[in-house]
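Before anything else, here's the structure in question.
Of the protein chains in this complex, all but one are displayed in their positions.
As written, the chains take the letters A, B and C, and residue 1 is the first residue of each chain.
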Amino acid sequence: MEMSSLGGIPYYILEFGDELVYFSPYTVSLFLLALVFTMFAVMAKPERQVDIAFGGDAYYAKETSLQELRFRRFMAIACGFASMGAMLTGDIFNFTLFISLVGICNVGIVAAVKNRHVQNAAYQYGIVALSATVPLFGAAALIAATTGTLSMVELWSSATPAVPLVVKALLVLGVMGEGMAPFYAAKAEMFRAPGAPYVIMCSLSSLLIFLRVIEVVLVI
Amino acid sequence: MWQEFSIGVLLVFIAAVIAFFALVVEKDDLHRLLLLDLVEVSSLGIIALLGTDLAEALILPGLVVGIAELLALSQIYVIKEGFRDKVVQGLNIEVIQADAPLIISVLLICYGVVLSGFTGGGVAGLGVVFYFMARGHREHFELLEMASGISWATWIFAFFVFMFIPEYWMFALFLAAIGILLKVMVKLSLSATIWGDGNE
Amino acid sequence: MMTKKKDMLRALALITGALLVIGFVLWQNGTLPLVGYEAIIVVCFPICVICLFLWWMAREHGEDIPFIGY
Partner (left out) sequence: MIGYLLFAVVFGLLLLGIHRKVIARIQRRPGPPVWQEILHMLKFSFKSTWIPATASNILFVGVVLVAIGIWSAALFVLLAGGSILIIFGIYMLHKIVEHGFGLSSGSPYGKFGGVRSVISAASEIPLFVSVAVVALYTQSLEISSIVQYQAIHGPLLFIVPLAAIAMYIVILSKMPFGPFSIVESKELVSGYKTEHFGVWRAGLEICNGLKTYVLMFMFITVFIGGIPIWWMLAGMILLTVSLSFACAFSPMLSPFDSVTVQMLITGVMLGYAAVLGVIA
């Protein structure tokens, strides 16, 4: 499939030697969304989540301590930058690195909460994210081995040999492992954590990297 | 050559499958953390099989990300299990209560400084790790982090010298060697003290 | 205090509304490409709408529905 028929015709391709960054309508719109939500994480105060005291009519609002807030805000911003990078980069290996960074940051965002259930969920998620680096980096290395290049623009051109389907599947598997956050929502332990602007960064970054990997897999 | 690469990839994948199987079967959180390292190594194996300069350039970030994730996870584990408040007073073994650790550490550090660069940093770092583990420590995380940051900046600065004023390459070389030596040493010593002793 | 806030909201609604109109005129002229005009709409339209609503919104202790006044 042609590159222009997928994410639109690229406006601009920026090259640093063999690394490259490219701006197509698709990547730019995803990038801007990551930027907007990172700005929210920078500026917004965390909400004070209202909880009902069990067995009575009393309710109270959870407070987020300043130290916890600082750390989680930092992690959320780092996560935003990592997903912005993953949206724009045109280099397979950089892409995988950014994605594993998103994985670490997502773990970091929830791990700072002082709640055993939340930390347990973060730990399990971390194990999945870490083991997902095997298919992720493996796929990048196999792409380099089978085609001799890691640049997406070169992979588009028909001159380079096609990437095997198995390798694409490995790449998708890796991204799915790193971006597990939305699926952990089903357990609700992770999202029980207060701090909306930061928790939202988890699910946003996961969705964004899913969306980008679809494009990457279709074009290479 | 393609033949050899295919065999190598096959072997690495078998290793990865074994490691993943172990990870799935294991139920204890700490053991899973340890097994993760095994899993991680196989991904480095696939990259290493490329056998080019590119592979070398790719392994380093891969390794760094892997180690960072591992450290973060072990930290979460420590907090999750409430090991944070446990006081750690060094290894309580009779032999290393004497001056032996000091001498060994000094020797290792001197040798490391002579070697310089990445390897030297590793050797010297080992000396520091050994000293800390033997003697207990009252470390100052901020200080160690600052030293690491400054040495990293020196390293980067040296690269700029290489790029813009190559006449001074000798100076830049020494700067880079010392920078990376300090950085690796400090990083290693940090990992020796990470199972905190509640005095931060 | 309350009126100051309202003034600011009205000003913001007017500014973004003016930007929308200017964008339209420039697009008709051909100086601004369609994509640029659309970008202006995507950014300004939500701000304009919300500020407009907040401006004509009923006050806390005033009448329930403005314009009609009961």
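Everything below uses one rule, namely that a contact is a pair of C-beta atoms (placed from the backbone, for glycine too) under 8 Å apart; a residue touches a chain by one contact, two chains touch by 3 or more.
All figures in this text were calculated on a predicted structure; none of them were measured in a lab.
Novice: I'd like to know which visible chains would be in contact with the absent chain if the whole complex were considered.
Specialist: A, C
Novice: So which of A:V21, A:I77, A:V153 or A:I200 would be touching the chain we can't see?
Specialist: The missing chain is touched by A:I200.
Novice: State which residues belonging to chain C touch the missing partner chain.
Specialist: Looking at chain C, the ones touching the missing chain are residues 20, 24, 27, 34, 37-38, 41-43, 45-47, 49-50, 53-54, 56-60, 65-67.
Novice: Of the residues in chain A, which ones touch the absent chain?
Specialist: Missing-chain contacts on chain A: residues 1-2, 5-8, 25-26, 29-30, 33, 36-37, 40, 43-52, 61, 182-183, 185-186, 188, 191, 194, 196-197, 199-200, 203-204, 207, 210-211, 214-215.
Operating definition for what follows: only the chains that are shown with their structure count from here on.
Novice: Could you work out how far the Cα centre of chain A sits from that of chain B, in whole Å?
Specialist: So the centre of chain A lies 26 Å away from the centre of chain B.
Novice: Using mean CA coordinates as chain centres, what's the chain B-chain C distance in Å?
Specialist: The mean C-alpha positions of chain B and chain C differ by 56 Å.
Novice: What whole-number Å value describes the gap between the mean CA coordinates of chain A and chain C?
Specialist: Measuring from centre to centre gives 34 Å for this pair.
Novice: Would you mind listing the residues of chain A that make contact with two or more other chains?
Specialist: Counting only residues that touch two or more other chains, chain A contributes none.
Novice: Out of chain B, which residues touch more than one other chain, so two or more?
Specialist: Where chain B is concerned, no single residue meets two or more other chains.
Novice: Give every residue of chain A touching chain B within the complex, in rising order.
Specialist: Contact set of chain A toward chain B: 93, 97, 100-101, 103-104, 107-108, 111, 116, 119-120, 122-123, 126-127, 129-131, 133-138, 140-142, 144-145, 150.
Novice: Flag every residue of chain B that touches chain A in the complex, lowest number first.
Specialist: 5, 9, 12, 16, 20, 23, 29, 32-33, 36, 39-40, 42-44, 46-47, 49-50, 54-55, 58, 61-62, 65-66, 68-70, 72-73, 76-77, 79-80
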